[in-house]
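Next up is a structure, given as structure tokens.
Shown here: the complex without one of its protein chains, the others still in place.
Chain naming follows the written order as A, B and C, and within any one chain the residues start at number 1.
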Amino acid sequence: MGLTTFLVRRAVTFVPTLLGVLLITYLIAYAVPTDPVRAWVGEKLMNPERLQEIREKYRFDRPWYEQFAFLVSELLSGRLEDPVRQRNVFTELFYRFPITVEVALIGFIFLVLIGIPLGVLAAVKKDSFIDFFVRIFALTGSSLPAFVLYYFLILGFFVYTHTTYLAGIPYPTQTCRDWIGSLPTTYPYVGNFISAIGSVPMFGAAMCGEWFVVADTFKRLYLPGLALGLLNGGFIARIVRNSLLDALGSEYVLFAKARGLKKLRIWRHVLKNAMIPVVTVLGINFGGLLSGAVIAETVFNIPGMGRYMYDSITRLNFPAIIAATFLFAIIYIVTNLVVDILYAAIDPRIRY
Amino acid sequence: MSSPLLEVLDLKVYFRVRGSLFAKVKAVDNVSLKVFKGETLGIVGESGCGKTTLGKTILLLNKPTSGKILFEGLDVVKLKGRKLLEFRRNAQMVFQDPHTSLNPRMTIAETLLEPLREHKVQLNDYEEYLIKEMESVGLGSEHLYRYPHELSGGQKQRVAILRAIILRPKLIVLDEPTSALDVSVQAQILELLRDLQRNHNLTYVFISHDISVVKYMSNRIAVMYLGKIVEIGNSQKLYEKPLHPYSVMLLSSIPIPDPLVSRSRKKVIPQGEPPSPINPPPGCRFHPRCPYTMDICKTKEPPLTEVEPGYYVACWLYAHG
Amino acid sequence: MSIVKAVYEALVKVINFYVLVRDKLSPGWSTKNSSRVKEWKLMAYAFSKSKIGVLGGMIVFVVTLLAIIGPLLAWEPYWEYKVVEDPELWYHPPCIPPWCSGYPLLGTDEWGRDIISLSFYGFRISFVISLFVVFLGAPLGILLGLVAGYKGGLIDEVIMRLTDIFIAFPGLILAIAFASVFPQRIRAFLEANTLLRDFLSFIFGLRPNEYAQLAAILSVWVAMVIVWWPGYARIVRGSVLSVREQPFIEAAKLVGLPTRKILIKHVLPNVLSPILVMMTFDLATATLFAAALSFLGLGPQEPVPELGYLISKAGNFFPERTAHIVLYYGTILLVIALGWNLLGDALRDVLDPRTRRSIEFREGG
Partner (left out) sequence: MAESLQDGQVLKVRDLEVKFYTYAGVVNAVSRISFEVYEGEVVALVGETGCGKTVTTRALTRLIEHPGRIENGSALFKRRNNEVVDLLKVPEEVIRDIRGNEIAYVFQDPTSALDPLYTVGTHIVETVTNHRKVKAKEVLRDAIRLLKEVVIPSPELRVKNYPHELSGGMRQRAVIATSLSNSPKLLIADEPTTNLDVTIQAQILELLKNLQAKYKMSLILITHNLGIVAEISDRVYIMYAGKIVEEALTTDLYYKPLHPYTQLLLRSVPNPLKRIEKLESIPGVVPSLINPPPGCRFYPRCPYATDVCRREEPSMIEVEPRHRVACWLYLKR
């Protein structure tokens, strides 16, 4: 089987998962005893005609499965409208989603930077003070309430030392955005993709070479990332340590020694083998980071997806919720796929 | 040896290959054999030849794809409820690895009581009975309330054997009962099995890859290759004058613990390796490794033919068809 | 190492007492289970040797004690707003005796309530909710995982797809969605069942007329159970798949045991150790998760002193007036979670038979 067959097969198994996610989201929203339409319209604009119009538009006069089918088809064709803001849901999502992903990515980088070296150190110095420290660090990290840590990081990094910003997300300059906007005409096919990347805060600025904007954005986002790294870094370090110790104790390492291989060469065998479980855990953790971003965005006041979903849920804005969960589920699936592909790249035993 | 206790007719056990829709492992393919009361039938073959699958299928641990398994003349494949329980009582198994065949969370007494309870055997004093039974397999009563990890490998295998015979079955399938044990312990277990067979009039199906052990234990031997029986008959005869080229090859591969003999005997160094049971070669399955391959071997499967009363071979050298 | 000895002796006393009771109930029990009791004592010994475990055990003990008697210890009812009488009490800073007197030691919240007294209620709520979540979510997941792993085939496929769907959601967001849907329904339910209402408010240490808040707590709880089980289902299924292939399961089939008995007597006990460890860790996670949901405003509202909610209110005036409040409540959450995590980390070793075996060899008995 080739890579294409593998991807197609994976895609087929993803369809039921995605549909299931959408259905459950929808059913949750549907289970709300109050009338969502009233919540959408708000007190000021409330009048019977308008309510009726929205009801018909979202098929509220039909059975639930027709409503669901309508939502899904609108969603997939990209036409789904946010009834509260009265514009396409994706407009809002495409503004917010990249921010959340970026927070999660920065968190991920911190996670790797903290977790892997600590893990390697703990494995090399097994049963030493460092090993014990990593153990305690991991346990404390998973015991800390995230929001409390965020408050005190703000206290330390913003209130006292001012090494971070707390308001708004800096964007590339207008000229930069115009330039990115003009790219699609230059590159007809990849253009759309490029312009989508361009609207991601840091990438866009980086594309134009506006490094001060990149620096500003980073200064804005690094703190939540650091927090995520601190909370989960110890856990990752433990995983790295254990899988390294497993590899070190394996028979092929002994055989490598028996063949008289040099230290560096032996470590190459060890590291490559130890990567396999670490990749899995990092993949799972990336999904967790997205989820954890909700709280981070609340405390750090970042206009990302988490906050948006939270607001949408409380306003029963379920077209928006469905679109957002859809994106999250896709991210989850893509992460899984990336993990699988990485596996196949590391481990020859896995042949799709 | 009058009537067969167990008769297997055209048994097929196919397994689906994971991740593939059509490929099947033909673990056991069209096997027929008889086991007579009180005898030991040895089944030898290399790993992957289907001997363990055959043994487990006889006891309905695997579902046969087709074929019949007659136990005392009754087809047991479709048995349910009480009738199945009755069959379970009469046919038991001893597994290869004593370390994993006992539940590590149950004491020896609990393990041994389970069959008695499930089959509602009424006894006045279970403890006294168990102690007596333990002694019959050479275990002291002090082991009764211990956990498996507190016993040595040989002792665990004794417990596993006792669990198999505690309901006084008629048939026991022994799946490599000594291959996980040290040589010195192996002899103890083999002797125990022979004693028990004599005392309780048991019928054994003895599965092993170790031909020396099988020969020591069995009256008749069946040689399996890639899911098929290629030769079956009296063990002494089979050993002295094997007919099937595979049996010849197998027998000459056994290292003989006698330096002068082992260095002077004529040896056939086996060629090649057994092919995958997913895609067995057409015709005789052994033909790619066989030194006597003829044209017919490549296309037509040889039938199991009786060359002597009670002695069968599946090879075109001996069949006329 | 007197602590080691004291802990070990205390645990042995508990075990001996249990053995005594069992022996009274059914004579001969102790001889038949001597190996089991020996195993328990060995576990107790292994546990008492682990500093981390003993510390965790002590924290858990104290937290449990506080959760049980906390609401009785609290010297101020949480529903009295003292700030109405004395405006000075609005976020009064800590008041430590030599320099200041007449006000609560660690200060007050915006309603003038003593934050220490308030936290005693919080202990109870956090503790009970985490216990409920884990002890309901885990069995659900274990059951589904057992069935999926043992039965295989279509049943397995359906259960695992469902698990996948639930895992594909970011857990917190799914919980938010559920938590925002349930309160009204649970509230209606509680209005109808006064007996249950009174019982639950007693358990959570609240007043019965707080049933609207109780409904919010319960909806957080239900939401968490719904997102909690998939993890267990996956892990249990994985272990069942490996245990299922063990010869002792086949031997049990040969004995003629029905599937139900095989699952309960042979499969479950052999997959339980990692599950117990996971449950201990999850008690920590659930505590923090419930607090996070309340922090986001999905749990109970005024005047219920749920720790997450208290922190989120204090966050409005952070850091000028409330740094110490956030710190105090945060530390409580940290200590509860740390207790469970330390205990879990030690249990992982204690429940691993290899550790016990080696101790057995060394200590010669």
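As a working rule, a contact is a pair of C-beta atoms (placed from the backbone, for glycine too) under 8 Å apart; a residue touches a chain by one contact, two chains touch by 3 or more.
Computed from a prediction, not measured in an experiment: that's the story for all the values here.
Q: Of the residues B:Ala27, B:Leu139, B:Val159 or B:Leu250, which one touches the chain left out of the display?
A: Selected residue, touching the omitted chain: B:Leu250.
Q: Of the residues listed, B:Thr65, B:Ser136 or B:Gln188, which one is in contact with the missing chain?
A: Missing-chain contact among the listed residues: B:Gln188.
Q: Which listed residue (A:Asn273, A:Thr298, A:Asn317 or A:Asn336) would be found touching the missing chain in the intact complex?
A: A:Asn273
Q: Which candidate, A:Arg9, A:Arg38, A:Arg87 or A:Lys257, sits in contact with the chain we can't see?
A: Answer from the full complex: A:Lys257 touches the omitted chain.
Q: Which chain A residues would touch the chain omitted from the figure, given the whole complex?
A: 250-252, 254-262, 265, 269, 272-273, 346-349
Q: Taking the full complex into account, what residues of chain B touch the chain not shown?
A: Considering the whole complex, chain B reaches the absent chain at 46-47, 152, 154, 182-188, 190-191, 209-213, 215-216, 239, 249-263, 267, 269-270, 273-274.
Keep this in mind: only the chains that are shown with their structure count from here on.
Q: Suppose each chain is reduced to the average of its Cα coordinates; what separation in Å results between chain A and chain C?
A: 28
Q: Cα centroid separation between chain A and chain B, in whole Å?
A: Chain A and chain B have C-alpha centres separated by 55 Å.
Q: Can you list the residues on chain B that touch chain C in the complex?
A: 56, 59, 61, 84-85, 88-89, 91-93, 95-97, 100-107, 109, 114-115, 118-119, 145-147, 149-150, 160, 163
Q: Considering the complex alone, what residue numbers of chain C touch chain B?
A: Chain C residues touching chain B: 31-36, 39, 246-248, 250-257, 265-266, 269-270, 353, 357.
Q: Quick one: in the complex, what on chain A touches chain C?
A: 16-18, 20-21, 24-25, 28-29, 31-34, 135, 139-140, 142-148, 151-152, 154-155, 159, 287-288, 290-292, 294-295, 298-299, 306, 309-310, 313-314, 321, 325, 328-329, 332-333
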